[in-house]
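With one protein chain held back, the other chains of the complex are shown just where they sit.
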Amino acid sequence: MTDRTYGTEPEGATPAEPSALVRAFKTIAIVRESWMASVGLGILVFWILVAIFAPLLAPYPAEQQISPLLNASPGTCAEPDRPYFTSEGMERTTGDECYLLGGDNLGRDVLSRIIWGARPILVWAPLATVLAYAIGIVLGVMAGYKRGWVDDVLSRVSDIILSFPVLVLYIVLITTFDRTNLNILLAVTFASAPGIMRIVRGLVLDLRNRDYVAAAQTRGESSWYIMFVEILPNARGPIIVDACLRLGYVIITLGVLGFLGLGLPPPDPNWGNLIAENRVVALTSPHSVVFPCIALSSLVLGMNMLADGLREISLKD
Amino acid sequence: MIVFLARRLLFMLLTMLAVSIVLFALLEINVESIAVRVLGQYSTPEQREIWLETNGYFRPIYERYFEWLSNFARGDLGESTLFNTRVAEILWPALGNTAILGLFTFALMVPLSLTLGILAGMREGSGTDRSITFLAVITTSIPEFASAVLLSFVFVFWLGLLPGTSGFANGFSIREMILPVAVLVLYGFGYVARMTRASMAEVMQSPYIRTAVLKGMPHGRVIMRHALRNALIAPFTVIILQINWLLSGVIVVEFFFGYKGFGALLLSAALNHDIDMIQSCAMVAVIVAVATQTIADIGYTYLNPRIRFT
Partner (left out) sequence: MSTAINSEPILRIEGLDVSYFTRAAELPAVVDFNLTVERGESIGLVGESGCGKSTVAMAIMRYLGNVGRIVGGTIKFKGRDMGAMNEEELRGIRGLEIAMVYQEPMAALNPSMKIGRQLMEVPLFHEPDCTEDEARRRSVEMLGKVRLADASRVMEAYPHQISGGQQQRVVIAMALLSNPSLLLLDEPTTALDVTVEAGIVELIAEISREFDTAMVYISHNLGLILETCDRVAVMYAGEVVEEALVTDIFDRPRHPYTRGLFDCIPTPGRNKNERPLKPIRGRLPLPHQRPTGCYFGPRCDFFSEGRCDGGKIPMSAAAPDRDHRVRCVRWDEIDWSEQSDTAEARPPAEVGDVVLRVDAMQKYYPVRDRSLAAVLSGRSVRYVKANEDISFTARKGQTVAIVGESGCGKSTFAKVLLGLETATGGKLTFNQDDISATAVADRDTGQVRSLQMVFQNPNDTLNPSMTIGRQIGRVIRKFGVEKSSAKARERVLALLDLVKLPRDFAKRRPRQLSGGQKQRVGIARAFAGNPAMVIADEPVSALDVSVQAAVTGLLMDIQREYETTLLFISHDMGVVEYLADRVVVMYLGQIMEQGTTEEVFAPPYHPYTEALLSAVPIADASVHKKRIVLEGPLPSVLDPPKGCPFHTRCPRKLGSVCVEQKPPVHETVNGHAIACHIPLHELESYDPVIKTAAE
């Protein structure tokens, strides 16, 4: 080489890449840049903790019926020495049985059922979302990158699925197949994957024309490598935002299905079922439906705020 | 343009056809389970056999499909096992009721969400924008059944201002419309408002708005003449597509308030395994959804000169 200078830029002008651990923490820390995202994440973490520690937090077992507290108003305590039946036989109230959020139509503690009810929601909703994403991403990346007939077929099929009003689709699916946890999971996946595919396809259509993709092509990389190593990681921002929104939406869906009597099957308490079971008494003792509604809405609100905050943060850079 | 319309309409028909095949296959491919659903868990295999035989379920599925399709096309929707009458006799009035509900909802939701969206998008990041955005986030987080419960709690149980059911027992009553419409608007407006806001904000950032401002035009004129037309193209599509959402939303609302519409009908048909009724309701819903999709596409093309003249 010649000894001419080509203006080597000064070193240390920008900080070097930190370790993976530090980056992981930073990723979580960026949430703090937006109060919306922080509050949203807070709500989400709150409900996750409630679900995990349900056995410690719930004052009563979810199924325990204390008939004297049937439809009791919030904060009511049982009068002492009233008889009620359990699976072991007849018991008598001591007077210490207090339902903070009242009792439901079978005399169960609404608060305990809400706490226990967080579990199935926080298991099945994320599971369905992840499954739908796994399918939607793979198909979306293929449709967007390969184009041609693959794209045509996948897009047409997703058009057809998306042309069903979503609840109509669920009703048809769930009445055809049985109402089991797995079938509901599959139904949600089936109905959500096409929408995810469309979003991912759109992102990939944009990214596939980038020069770094052409660079990978000119060095003879396989399509799989290009699709999932070169392209997909660069679509993660919008995908994460959409995933938060969609998780909120799946939670709503599970709630709606439960409410319509088509949701996750009993006896496990879940928020949708709580509302459905007490719908008939909604106008006489509203607390048994109002509180589960608030619980479910708050979790969805958390997801939506997190999504909105993350989008705002991603637009700032 | 004519070619475009023709192609779009043909495509619509094909989609409807494809959907009808999917629907029919889903509901009717397993004849055994149909018999179980109709005759109940405790029917004997012989009973089921006879029922299937008399109702012609042993013919090949494509034959049944074409029969069903031609009947459907002629307006013969079959027999409702739940109501013991022709499906059409119940479905069309119910659909009419739902149309009224939808009309009220849209009449309220569209102006509300567009106004809020435009106000928010006009000055991105302002206090107005933040409040409207936050309001929209909250309302879109409360599903229809939850807001139905909450609104009923406040206006029926607590304040006692409104009736809790909307069955129109004493004929049509605007008071009974208030809560169902309110629930649908509350959940639906946020999405449209946010889409409008995003579209408006993007337009306000665009260089041609700068051109208009630097021509010396006042703010109001810039908004009215340059921003709105471009900003409303995207929300137009969103609004039309909300009809698809509405077809889901009415199921919950009608069920909750006992409103005698298409949604409640579909749900009770589903819960009672009234196959012909489910098929007809679902098919009608899909036809409405696909038709609105087509209208949205054509409208989008018409509104957007960049696509219209190429």
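By written order: A and B. Residues from 1 in each chain.
Throughout what follows, a residue touches a chain if its C-beta (ideal position, glycine included) is under 8 Å from a C-beta of that chain, and two chains touch if they have at least 3 such contacts.
Model, not experiment: these values are computed from the prediction.
Trainee: From the list B:Ala212, B:Leu265, B:Ala282 or B:Ala296, pick the residue that touches the absent chain.
Mentor: B:Ala212
Trainee: For the full complex, which residue in B:Thr15, B:Thr98 or B:Asn230 touches the chain that was left out?
Mentor: B:Asn230
Trainee: Give me the chain A residues in contact with the hidden chain, please.
Mentor: 1-2, 4-11, 13-17, 210-212, 214-215, 217-221, 230, 233-234, 236
Trainee: Since one chain isn't shown, list which residues of chain B touch it in the complete complex.
Mentor: These residues of chain B touch the chain that is not shown: 2-3, 7, 125, 206-208, 210-218, 221, 225-226, 229-230, 233, 303-306, 309-310.
The rule is simple: only the chains that are shown with their structure count from here on.
Trainee: At what distance in angstrom does the C-alpha mean of chain B lie from that of chain A?
Mentor: 23
Trainee: Under the stated contact criterion, what part of chain B meets chain A in this complex?
Mentor: Spelled out, the residues of chain B in touch with chain A are 15, 18-19, 22-23, 26-27, 30, 33, 37, 133-134, 137-138, 140-146, 149-150, 152-153, 156-157, 164, 244-245, 247-249, 251-252, 255-256, 266-267, 270-271, 273, 278, 281-282, 285-286, 289-290, 293.
Trainee: Provide the residue numbers of chain A that touch chain B in the complex, in ascending order.
Mentor: Interface residues on the chain A side: 36, 156, 159-160, 163-168, 171-176, 248, 252, 255-256, 259-262, 275, 279, 282-283, 286, 289-290, 293-294, 296-298, 300-301, 303-305, 308.
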